[in-house]
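The other protein chains are all here in position, but one chain of the complex has been omitted.
Showing chain A:
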Amino acid sequence: MSYQALYRVWRPQRFDEIVGQKTITQTLKNAIMTKQTSHAYLFTGPRGTGKTSMAKIFAKAINCHHTVDGEPCNKCETCMAITEGRLNDVIEIDAASNNGVEEIRDIRDKVKYAPTEADYKVYIIDEVHMLSTGAFNALLKTLEEPPANVVFILATTEPHKVPATIISRTQQFSFRRIAPQDIYERMVYILKDKKITFDEKALKVIAKAAEGGMRDALSILDQVLSFSDNHVTLESALDVTGEVTEDQIAEYLQAALKRDTTQALTLLEQIQAAGKDGARLIEDLIEYCRDLLLYQQSPEMVEKIEMGLIDDTFKQLSQQFTAEQLYQMIEILNETQQQLRFTNHPDVYLEVVTVRLTQLQPKAAVPAANAAPAPQVQQLEQQIQQLQQQLQQMQAQPAANTAAAKPASKPAPHSAVKTPHVHLEQLEPVLSVATRKDLNTVQDIWPDLMTMLSMTERAMLKVSAPVAASPGGVIVAFDYPILFERATKNQELRNDITGNLNKLTGNTYQLVLVAKDEWPSLRKRYIELHHGNLKKKPAAAAEKKPEEPPVVTKAMDFFGKDNVKVEEN
């Protein structure tokens, strides 16, 4: 016999074998035992939750003469015939492909004839929501006054597409998603029967990926089995589900937490080398971050979904990241996800995002003291206490001076790095002679400049752009304060930029870096000062004048201030 897929071999044949729908099976069994079956049933629920299986078992149970506690015997001629699908009185129709009025009329005409072999004629109409309006109306007539000994079982994944008139004439059962635990147990049962060994974790990964559908779970399991020799390993399960291992993601995020760019980039390379799709990686990262957030708010739900797959790293990470950071990361990742759609070079974006994640915020570097609500506050409090103590000590014994004072003057840990400030004076020489033309030249050669830089430098400059230029200088604005800060400190980077600019243009430029957020205010201040110097208007009102209306500043931002001429009309 040819190979049969697991979900077909293991299709339940008794009510008790259906997993996770206890109340429904109980009700149907009772109905059969007490002979109070309805003439029409509507089974609704997500795919792979047992609707069709239930319908078939019900067809058997209602026709079987040897039922025990409402269960079909599966041994008599009728049961076997139904299982094999050769009983003429049990009619299975796929409404997805027979959705016209004609097909339903056909049913309506034939429904009048009494069953030939079995006691009841059972019509199983799958995917009933696909019927056309006309077909529904035709069906409605039949459901309204069904002949005796006919049972309709309608199954659908989308109950809201079924007209209310139909629903009100049926007994509706909504099937629930099967809990991962139940799926897991069923797979264990099957594998034990097949004498195949397995990694527990592998089955858990499959159970999770199945999203509550038994058929999905068994299909995945089937695929996994096809390339493993009598042993289900975690790797093969991950390969089939296409998930990057949680470990790798956790490691990656840990690197981000430690602000270890090199480590993160190496990890990224490894993940890519393993053939994982970039988009999928981003998706997994987002999901992981979301789970971290969720875990911070309600651990029990995550535990339920992940079936205890939560490892200590996950818990640690959820404590170390602040919610704020996670939102920020998700935002960055999300942005990248959009960018990935429009590019042929996902690698570049993945690397950029890696750099961005690892340099998220100075705060990220603070090793959070075990889930304390606000470590910084604690630190400060401690410092204050220390200082108070020292103050007292000093007052007590003014003689012992330096030794005691030293710890007090010890700078706060690395966390409190201040963003360097750009002084207006630095801008002065560039801005005073800045022209649009110069800016254009620099902007033109900017992409060339980028290609001349090394990978990490490029990643950093990705978010920067020249905003003003003069023949002898250029002002570069950075999108993110953190990158700006790093760039300022990075002498090598600045040398490279000026060196390469020199190569490209032949001019020697003086490089001034600013943060983009600050740029508009800096420029405004400069303009104010400048105008003030030139015209020296005494009146207070006049001083205000250079402060242009926001529209004008905005326009200047867009077109360069030389291109904007304000006319008052």
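The working rule: a contact is a pair of C-beta atoms (placed from the backbone, for glycine too) under 8 Å apart; a residue touches a chain by one contact, two chains touch by 3 or more; residues count from 1.
In the analysis below, contacts and distances are computed from a predicted model.
Q: Hey, which one's the missing chain according to UniProt: "DNA polymerase III subunit delta", "Electron transfer flavoprotein subunit alpha/FixB family protein", "Ion-translocating oxidoreductase complex subunit A" or "Coenzyme PQQ synthesis protein D"?
A: The chain we cannot see is, by its UniProt record, "DNA polymerase III subunit delta".
Q: Among A:115, A:159, A:481 or A:560, which residue is in contact with the omitted chain in the full complex?
A: Within the whole complex, the residue contacting the unshown chain is A:159.
Q: Given the contact definition stated above, which residue among A:91, A:130 or A:293 touches the chain not shown here?
A: A:293
Q: Of A:337, A:441 or A:488, which residue touches the hidden chain?
A: Of the listed residues, the one touching the omitted chain is A:337.
Q: Where the complex has a chain not shown, which of A:83, A:149 or A:172 is the residue touching it?
A: The single option touching the absent chain is A:172.
Q: With the full complex in mind, choose from A:4, A:26, A:454 or A:563 the residue touching the hidden chain.
A: Touches the omitted chain: A:26.
Q: Residue-wise, where is chain A in contact with the chain that is not depicted?
A: 22-24, 26-27, 30-31, 33-34, 36, 38, 44, 46, 157-160, 168, 171-174, 177, 211-212, 283, 286, 290, 293-294, 297-298, 300-301, 323, 327, 330, 334, 337-338
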